[in-house]
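Could you have a look at this structure, given as structure tokens, before my questions?
One protein chain omitted, others in place.
Entry: chain A
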Amino acid sequence: MSEQSVSESDVSVPSVGPPGGSDDTGVVRPPYVPSERRLAREAYRRSRTRRSAIVATASTLAVAAVLFFVITGSPGWPVTKKTFLDPGYARSALSPVLHGFVLNLELLAVCGPTILVLGLLIAAVRTLRGPVFLPLRLLATAYVDFFRGFPLIILLLLIVFGVPALQLQGVTNDPILLGGAALVINYSAYVAEVFRAGIESVHPSQRAAARSIGLTYAQTMRFVVLPQAVRRVVPALVNDMASLQKDTGLVYVGGAIDAVAAAHIQVASSFNYTPLVVAGLGFVILTIPMTRYADWLTRRMDRRRAQGGIV
């Protein structure tokens, strides 16, 4: 009320400019008050949100209840429960399994970044243009073709046992290092293809624009193409990393003790499978934060660029 009268006098007092002026200061408008219509709409939207939340909760509970009764009501449930979900065995397995997880995490921490760098490199080589690079391109293509098709477990056995058999000077016999190398070789072939898909999805006009401001081919890739390409393939990369996390357990073929191997040892001494369930849940718990972080990261990137108005 007072604000309105103040601004009116502001306009009328100076009275300069052409007759019918006061244009410079713009139109004096009362402060905005939400209309009945807006309030009604918002109330309606709120009620819809509430309703869908109720429906979602109810249907989730119903499904959970059905599953619960079907499983616990089955004839073999008591025996199954004792064999797979025994709290006592779970507790005693926890410490060795967690100990084993350290190896899984170490392998992931070293192999993950190595794979991403190597994959990106192979993808960059595969997308090189020009006849000069033909040999390089062929090599990268052959690498991807071969190692993507070659079963990981056989590759692991070959490297973990084959490399020491060569009795080379100065080459490690450590099954963990060799197992890690096998993982890197196999996964970088997959990841290279993911990156290549991303690189090729960037519209050619972007390359044209980058080259036109004088960027070299390498600079174009580094500053224009790859940032867009990587953004697009983040979900696929997270997929591969989650898969890698689980496959780090395969180094047990060389005798390394990771979470799965530790659980196996427990199982072998008791014939109770609960430790394996514990290890399995551990992998799930490890994967979830990674996925959430990647989701958050990509959403944040999208928000920064979006125009608003999501259809």
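Just so it is clear, contacts are C-beta pairs under 8 Å (C-beta built on N, C-alpha and C of every residue); 3 or more make two chains touch, one makes a residue touch a chain; residues count from 1.
Here, contacts and distances are computed from a predicted model.
Colleague: Report the protein name recorded by UniProt for the chain absent from the figure; options are "Monosaccharide ABC transporter membrane protein (CUT2 family)", "Polar amino acid transport system ATP-binding protein", "Lipopolysaccharide kinase (Kdo/WaaP) family protein" or "biotin carboxylase".
Modeller: Missing chain, per its UniProt entry: "Polar amino acid transport system ATP-binding protein".
Colleague: Among A:Gly149, A:Gly170 or A:Pro204, single out the residue that touches the unshown chain.
Modeller: Of the candidates A:Gly149, A:Gly170 or A:Pro204, A:Pro204 is in touch with the missing chain.
Colleague: Contacts of chain A with the missing chain: which residues?
Modeller: Where chain A meets the chain not shown: residues 17-18, 20-21, 23-24, 26-27, 29, 32, 34-35, 37-38, 41, 44-45, 48, 203-205, 308-309, 311.
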